[in-house]
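The block underneath contains the structure these notes are about, expressed in C-alpha cells.
Here we show just some of the chains, and they stay where they sit in the whole.
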Amino acid sequence: MGFSTLKRLTIITEASVKDDIIKHIVSHGARGYTIDTVYGRGQTGRGLRGERGFRDDESLIGDHLRNVKIEVITSKEAAEKILSSVVEKFFTNYAGIAYMHDVEVVRAEKFVP
Amino acid sequence: MGFSTLKRLTIITEASVKDDIIKHIVSHGARGYTIDTVYGRGQTGRGLRGERGFRDDESLIGDHLRNVKIEVITSKEAAEKILSSVVEKFFTNYAGIAYMHDVEVVRAEKFVP
C-alpha cells in the first residue's frame, strides 16, 4: 500500500466549548475525530479570560484546568480552514490552542471530505 | 546532543483489539509503546462495521465510542511496515485509523530494533 500525506489537526480547549467545535469541524468536512481529556496550563493572554482557561495567574506551576483535546485527520485544505476559523471564532471567548502537521496514511480516501 | 529523525506511529482503534495490535507491533521490532484511552467518532465505511466503531449512523455528533490510542516511536522502515500491515490485517474487521510522521529525538539507538 502506498502512503498519502494528510493533515492532523489538534485543538486543545475548554470542555464547555467541545460540542460547538465538533459541529464546526464536521461542517467543514471532517469525517471523524478523536477526543481526549487532558489538563492544561497557560498564561493569561487577552482580557478577562486567559489562554487555556487561566486568569490573573503569574505562575505556570500549580493547579491545572481540565481541557479537551480534539484531533482530526483531514485534507490540507480542510485542516487549514478549520484551524484558522476555530481560532478566530472560538478563541476570543474561550481559552485554547490549535496546531496542525503532516501525517502519512494508507487509504487516504477514508479521511477526506 | 545531536538530533536523529525517527517515525512516530499512531493507531486509534477499538479497545478489544488492543492486545493483538501490541503483539503485532512488538513482533515488528518496536521497543516500547504508549497507550491512552480516547473517544472516537467516525462515519460508517465498510459493510457491517463502520470506521471507528460506528455503524449505520449518519450523524457525527452524539455519543462517542471508547477507543484506544497506541503510539510507537521507531525506525522509518519498521513504522512503514507496521502501518501497512495493521491496516491490512486489523481494519477490515475492526474500526480504526493509523498514521505516522517524522519526529526528532536524541539517543535514537534506544528506539530502533
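Labels A and B are assigned to the chains in the order they are written; within every chain, residues are numbered from 1.
FYI, contacts are C-beta pairs under 8 Å (C-beta built on N, C-alpha and C of every residue); 3 or more make two chains touch, one makes a residue touch a chain.
Just so you know, these numbers come straight off a predicted model, no measurement behind them.
**Student:** To what total copy number does the complex in this file extend, with 2 chains depicted?
**Tutor:** Assembly-level count of identical protein chains is 3.
The rule is simple: only the chains that are shown with their structure count from here on.
**Student:** Rounded to a whole Å, what is the gap between the Cα centroids of chain A and chain B?
**Tutor:** Comparing mean C-alpha positions, chain B is 20 Å from chain A.
**Student:** Quick one: which bits of chain A touch chain B in the complex? Just the residue numbers, please.
**Tutor:** 1, 3, 6, 8, 19, 22-23, 26, 30-36, 73, 101-107, 110-111
**Student:** Can you tell me which positions in chain B touch chain A when the two form their complex?
**Tutor:** Checking each residue of chain B against chain A gives 12, 36-43, 45, 51-52, 60-61, 64, 67, 69, 80, 83-84, 87-88, 97-101.
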